[in-house]
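In this view, the complex is presented without one of its protein chains, the others remaining in place.
For chain A:
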Amino acid sequence: MKVSIYTSCVVDLLFPNVAIAMVEVLERFGVEVDVPDKQICCGQPTYNSGYREESQKTLINQLESFKDSEYVVGAAGSCVAMLKEYEEIFKDDPKYARMAKELNEKTYEFTQFLNRVLGLTDVGATLDAKATYHRSCHMTRLLKERETPFILLDHVKDLEMIPIPHIENCCGFGGTFSVKEPVISNQMVTEKMNDIIDTGAEVLISADMACLMNIGGKFNREGKRIKIMHIAEVLNHGIDESRVHIPDSVHA
């Protein structure tokens, strides 16, 4: 089984550790991994800001980057949701409609791929910590994935998950919203920070690095302590080889 890693810009530019963790987890389960070199951004920042014409080339670049991939697995729920949205965006385009449909069908967010495609629940990870999970809006509402991160985290040995109040509320990132509307964004991320502090968790986990960057950036500005981990890093932590079993689906 071959997987193309879709890094997303935030991870590509700022958090190589997240993409490395993804590669290591996938390879541990016998998956062959590549990183198509042409890939850049899903186009969401400009597309959602209303620059539909400007973002067209970006979208097409992504379509072409992954056209030969068997599976595309992304590090961010939000960016993956955008890739899957291409099918609707290009539905009347004679040249790209088919490619967009294929991309939609073969693209998964990282935890989705582990659980729904490989059928994994326990990846062999161990993390002795009290943690809480930030459920990003786009992963939940656009990608409609509410379960897989929790299924996998439930099987991380020694990890105690503490529920966060107002789990449904946005952290105030929202792509360009965070920089265009800093006053409102500040209110939102401050409430999120306080909700996280109220849980007493030492570690904040999410499947969207952009949200973590936003929330973590606020913690850092306020001088409040927290450890930030992308879920791929959690699932690559403290591996107990005896719990690693390569699923049959990899050989199929």
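Keep in mind that, in the parts below, a residue touches a chain if its C-beta (ideal position, glycine included) is under 8 Å from a C-beta of that chain, and two chains touch if they have at least 3 such contacts; residues count from 1.
Rule of thumb we're sticking to: contacts and distances are computed from a predicted model.
According to UniProt, the chain absent from the figure is "Iron-sulfur cluster-binding protein", selected among "Amidohydrolase family protein", "Iron-sulfur cluster-binding protein", "Multiple sugar transport system permease protein" or "NADH-quinone oxidoreductase subunit I".
Of the candidate positions A:R28, A:R116, A:R141 or A:H155, contact with the hidden chain is made by A:R141.
When the missing chain is restored to the complex, the residue among A:M1, A:V35 or A:I162 that touches it is A:V35. By the touch definition given at the top, chain A reaches the unshown chain through residues 7, 9, 11-14, 16-17, 19-20, 23, 35, 37-41, 43, 45-55, 57-58, 60-61, 137-138, 141-142, 166, 168-170, 172-189, 191, 212-214, 216-229, 233.
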